[in-house]
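One chain of protein is taken out of this complex; the other chains stay put.
Let's turn to chain A:
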Amino acid sequence: MDALLTEGGTVLAAFWMTVRLTAVSALGSLVLGTLLTAMRVAPLGSLRAAATAYVTVARNTPLTLVLLFTGLGLGANLGLELSDDIATNNFWLAVIGLTAYTSAFVCEALRSGLNTVPVGQAEAARSLGLGFVRTLALITLPQAFRAVVAPLGSILIALTKNTTIALVVGVAEASVRMRELVETYGDQVIEIFLGFAAGFVLLCLPMGLAFGWLSKRMAVTR
């Protein structure tokens, strides 16, 4: 336990990075995922095709590949600079990769949520004179969100754990710190490992509980 205690500050800082990566990517994925869902049910065939193609590619590519692409492809090769500070730049590259990947799953969850909304809801909205976008924004998507709170929770938990792959872009999140500690304190590998595992459980467990509670509370009664 010595290693975790003496390095407590840096471990917490690393977990704080994990939390930031998760929070920002979750927000981005929610926005992009919602947009993709809207595109997938749009009356325009080209929008539907574009969204379907995107989701298919993003969902079926390993996250490590996606993050290597944002790091090496977008960052190193294409020279995308989001900040002068290299750490901040890497952070945003990781956010782009995590968002690009996770939004595909958010889209699929939301789309299945849309399928639980009876067709009469959209018909009633259209008969009031609401167009496609407002029918989606006011009537069908809000009900779809409420139907998929639990699966969105699972996606958030997966995202939290997936942030560990941001190490390939050079973001100093929890798993990077763990590897450093393991190298420095070779005699305490098991303790270090268990400590970081407990850290992730502490992060993810409340999410699961909160989303379970929310999903009951938000459920639409018909």
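Odds and ends about this structure:
Convention: a residue touches a chain if its C-beta (ideal position, glycine included) is under 8 Å from a C-beta of that chain, and two chains touch if they have at least 3 such contacts; residues count from 1.
As a convention for this text, contacts and distances are computed from a predicted model.
Within the choices "ABC-type polar-amino-acid transporter", "Acyl-CoA dehydrogenase family protein", "Potassium-transporting ATPase ATP-binding subunit" or "Sulfur compound chelating protein SoxZ", the name that UniProt assigns to the complex's undisplayed chain is "ABC-type polar-amino-acid transporter". Screening A:Gly45, A:Gly79 or A:Gly129 against the full complex identifies A:Gly129 as the residue touching the chain left out.
From the options A:Thr52, A:Ser112, A:Gln143 or A:Gln188, the residue with contact to the chain not on display is A:Gln143. Checked against the full complex, the candidates A:Gln121, A:Gln188 or A:Ser215 give a single residue touching the omitted chain, namely A:Gln121. Although one chain is not displayed, chain A still touches it through residues 43, 118, 120-121, 123-131, 134, 138-139, 142-143, 146, 220-222.
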